[in-house]
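Before we start, here is the structure in question, set down as structure tokens.
Only a single protein chain was left out; the remaining protein chains are all shown in position.
Per-chain residue numbering starts at 1, and chain names A, B and C are given in the order in which the chains are listed.
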């Protein structure tokens, strides 16, 4: 694959009314390396067709079923190069497996699957296929998250001793899932969302960010999952203590009933020499507080940043980049993997791009958090 | 007591090298209602004398023992009107009891005592004396803490469903108690500090602030206390889940090994309609995030604030008041209690001024947190 | 033009090493309505070819001269729908005129031309052509700039009485134009940049933002232009008082030698009832300070925002959008103009999209500021 043309993407999910479909489309195309050319956007043929028109793709390539898309594309000379999965959670696994079996690499929205058992199964399917499988843990694409990761890896902060991660939203403050809000409906339905509500939808992001930035692994979980809104089937507010493999403790707090909060994800990491704090809603600054010196604010695109951080910005300092740009970084890295392969796809992802291992760990986290909360005690990870 | 003269304060503790003694002196005198006239500043006669000179009081009234101060002052025509206690924790109780028995009202630094058992005993002594006993939970004196308290009381936020309170410091990141730092030494010594380290020193502030602002009471505790620095005898990092009496859950996080943090106390309260956030390091703003409208920032001294908030600022908006001013509010309210009494001291404090009840609850909190952490499970409060 | 396919864009400028070319490409394509298909990216054939490969366009459509591009494209069935101009300033006018004469609508980077005289000439060419001409004053594309504009239009703030606008950068702190930095070199060269240095490069953005948001017009200018760095031919630091057509005064401050600043553009508008403040580096919040109530922070994507503000965000609240997204809004609105035209292009732009009138006023502003600074006195606009 020479990189002389754009890679062709086929999307599953993302039909009218979806939030995340257009996000994937923009992110995939932003760096000029990928174009959306096909999709099974909805299980309704009419809706899939409408989405195809919205995306301005060839009507013949707006399929109403992901199997049809896979079959149809396999026959084309100008077939898609990979499949992007943006459906509700319960379809992530079957679509991914089908794509991989048809030799299409996969870029999937998170969480990887609906259950931990599925994730283990999917991991096998990925291994068997030898194909690249990427997982869009968006926040991993922010430049200053990369900087924080590099700081932990380099030991700048000293031994890490305490972590506080939180992800707070308020949009499920009221039981809107009972009144037709589509995004809320599937997320609150165990059949479509899996065993975790808030812990699965956004807790996994917080979990992933923690391991991704610190380089540490969770080895124990003590979680408290609550359904604060009466009648809600899944958790909407969770707090967990996590024991890391270096014995540091992490406090993870996540909620979707935090009225007034938008998308308030924060990560604080305390080492022996200093600490860092990053906040998703103002992603272009990273606070570093030294025990023995002034606080530093590292700004995106600063010439003093690590190479890993500088590699993923597109604009000079002071020109804010946001969520879509971070998302696009993951697609760019995925495209680079595909473009680097000569004869066959190269399954190995760069360490900065989350893949199936992160997916399995995320599902394991949900599983362990649910179990710990039931038992009201610590459980091994 | 007619208020035509300043009230006379005698201080126990606060000798050379103490941090909190001068703070109490400034706070007590700031609003022009109290003057420091006597003290048993240190158990060393020389040091107490030196402190007396520093404070510019009559050398005859710089005692080297609190019992001597109480005896000496009782005999004077111009005797002190009350005793302020600013010693290490283990002396709080004996000094308070001695003062009350000699008919002197007491203003004490927190925590009220070194153990829960002592607190119960002290509560009885206060009741028996019929005298005012105030506790300097400083943060209760901030104007916007009063505003937040009023917002909870009025129901503006709707039913409170989630609370997050944190108090993070980094000054015990290294084992400075082993190298002669006086503040660190007594706080890390169970004999002087009591059963709680971080949880007692600053966790109690967070606990008090939570109950003070929300008007709710803690009924269950699930705490994890850690001694992160090797060899430290007391906890230096704690996380606790608290169940409030309306079933809301509170996440309390406190640490003294959070490298780089100064005095980072934050309170967030989530109701059904919106939430509020207050941060001690920038105390003159209160963020209110409505579920259905723009975020509000209420600024100290704003004409739109509640009467309770406006009553405790001294300057027009934009002229920052800080820690000393908040501290002074408590002394002012204490002075008002004394001045309001005609023949005998009026024991009843205004609801805004923490007293022995808050002191007992704080000690109970330490006791329950230590117990829960040992048992690794929830305990009743 | 039915909107059933993407509009085809041909770009002039934006070759290797250019900052703004890729920005225009991303912005144009972001909303899925436009694709870059041709370009005269550089006057060097090799460099233009290399850019074509980078952009992954048909090699046959990577021209080495804008005239060649216009001629070549005119002959194609699948010809470009419009021309985007991203060259240094002195080429803006000739390229725009050539495109318009060949019946291609134009989307131009700012400033519209190199001199005021050229701008007047270009205005005539636009009028004669009857074609759409858009100008990428990027900051006009931010959602909260639209909110601020709507607030001024609605009279919410009362009569506007004072404006403070500033745009500070530090990248020309040192004379980097003498050591081969390409961006600095042409901007510091009157032959390529025009009569204004800092005032032309970024002062025009501040000027435009002021008129755009307030709806007022500048009628008088009193400017002080400085060349702080020795040897620099053009101004690098400017302050101007502006008299608006309602007699309000605006203080405009701009600099490129403000060491340490990145892209610090701020707008403050003071009305009789309150004021607003917007800051480009944190573009997703708008502070509104009422004279008689709490400060408000309006956040991007809030349900309470004006329709005009809500129309230009793509993500839920708390998912930050930035500079590229704002830029893309202008291209989206330009695409909508083209798509709305049936037989011939519709020249009329929506009031939210800057066009040639804004371009002429911007060039007039540079001209008047330079003149005022020479005379050291007020001049009429």
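Observations on the structure shown:
The definition used in the following text is that a residue touches a chain if its C-beta (ideal position, glycine included) is under 8 Å from a C-beta of that chain, and two chains touch if they have at least 3 such contacts.
Given the structure is predicted, the values throughout are model-derived calculations rather than measurements.
The omitted chain makes contact with just one of the residues A:72, A:274 or A:302: A:302.
The residue touching the chain not shown here, chosen from B:71, B:281 or B:380, is B:281. The residue touching the chain not shown here, chosen from C:20, C:185 or C:251, is C:251.
Counting the whole complex, the residues of chain B in touch with the unshown chain are 4-6, 19, 22-23, 25-26, 29-33, 53-56, 169, 171, 261-264, 280-284, 299, 301, 314-325. Think of the hidden chain as still there; on chain A it touches residues 288, 292-299, 302-304. In the full complex, the hidden chain is touched by chain C at residues 157-158, 161-162, 164, 166, 170, 173-174, 222, 224, 226, 228, 237, 239, 241, 249, 251, 253, 255, 257-261, 270-275, 288-291, 295, 376-378.
Simple rule for what comes next: only the chains that are shown with their structure count from here on.
When each chain is reduced to the mean of its CA atoms, the one lying nearest the mean of all protein CA atoms is A.
Between the CA-based centres of chain B and chain C the separation comes to 55 Å, rounded to the whole angstrom. Centroids of chain A and chain C (each the mean of its C-alpha atoms) stand 34 Å apart. With touch defined as above, residues shared between interfaces to two or more other chains in chain B number as follows: 288, 295.
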